[in-house]
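The block that comes next holds subunit A.
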Amino acid sequence: MIADASIFVGIALLLFFIGLAGFIKSKSAIRMLIAVELMLNSANINFAIFALYNDVGFVTGQIAVIISIALAAAEAAVGLGIILSVYRNHGTVEATDFQSLKG
Partner candidate 1 sequence: MITQILFGENGIGVLTLIFLLPILAALPTWFIGRVREGFARYFALLMSVITFGLAILAWMMYENHSLLDSSMHANRDALASGGWTLVVNIPWIESIGMNFSLGVDGLSMPLVLLSGFIFCIAILASFKDIHEREPAYYAMILLLETGVLGTFLATDFVIFYVAWELVLVPMFFLIGIWGGPRREYAAIYFFIYTHVASMVMLLGIIGIWLKSADYPEVTGGGGTFSFDLLRQIDFGAETFVLLIFLALLFGFIVKVPSVPFHTWLPLAHVEAPTPGSMILAGLLLKMGGYGLMRMSGWFLPHALTEFAWLVAVIGIVSLLYGAWVALRQVDMKSLVAYSSVGHMGIVLLGVAAQTEEGFAGAQFMQIAHGIISPLLFFIAGTIGHSAHTRDIPKLRGIAKHMPITAAVLVFASFASAGLPGLAGFWSELLVFIALFEWVPVLAFIAIFGIIFTAAYYLWMLQRTVFGDKNPELSHAHDVSHWSQYSVLGLLSLFTLILGLFPALLLDMMTEATAFFESQF
Partner candidate 2 sequence: MSNIAIILLPFLILIGTMIICLLLEAFNIARRFTPPITIIGGFLSLYSVILSVNGDISYLFGNPVDFLDVQTTHTHTHPSGLFIIDDFFRFFAIIFLIVLVFVAISSSDYMKTDYNLGVYYSLLILATIGMMVLVAANDLLLIFVAWELGSLPVYSLAAYQKSRAETSESALKFFLIGAMSSAFILFGISLIYGITSSTGSLTPTSLETVIASFADLSSYSPLHVLALMFLFVGFGYKMAAVPFHAWAVDVYQGTPTAITTFLAAGSKAMGFAAIMRIVVVGLTDLGEIWGMIFAILAVLTMTLGNLVALVQTNIKRMLAYSSIAHAGYILIALAAAANEPAAAITGLIDITVGSFSIAAAEFHILTHAVMKIVAFTVVIVVSFSVGSEEINDYAGLRKRHPWIVFAMTIALLSLMGVPPLAGFISKLFIFFSALYADLIWLAIIGVINSAISVFYYIRVIKLMILDPPAEELIESHTVNVESMKTYRIPMSYAMAIGIGVILIILIGVIPGAIFDFAVDAANNFIQS
């Protein structure tokens, strides 16, 4: 049955890597945060699809999606808080500019 779902899995994978690429290529911290959300959501697609196609109880995957969305939100909250404090300190949120710690 995986075969049926494989197209969706492919899409999810693609989405994940798009997110990753976005993470890598972005300069702005906020943009990177969004890219991470994209990656998380690609996993959510998987959960939903697998729940639909495979799961006998239909439940686990969907619960997983809900949990994941909740966690992503929490993460975003923390992340935005940090970004805010960074902005206060540095006046910018361009991650590339933060290079004082290196070597």
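As a working rule, a residue touches a chain if its C-beta (ideal position, glycine included) is under 8 Å from a C-beta of that chain, and two chains touch if they have at least 3 such contacts; residues count from 1.
The candidates came about this way: all candidates are chains of the complex that A comes from, given by their letters.
Predicted model only: the values in this text are computed from it and were never measured.
*Asks:* All of these sit in the same complex as subunit A, but only one touches it there. Which of 1 or 2 is it?
*Replies:* Subunit A touches candidate 2; the others do not touch it here.
*Asks:* Which subunit A residues qualify as touching candidate 2 in the complex?
*Replies:* Against candidate 2, the touching part of subunit A is residues 1-2, 5, 9, 12, 16, 19-20, 23, 29, 32-33, 36, 39-40, 42-44, 46-47, 49-51, 53-57, 60-61, 63-64, 67-68, 71, 74-75, 78-79, 81-83, 85-86, 88-90, 95, 98, 100-103.
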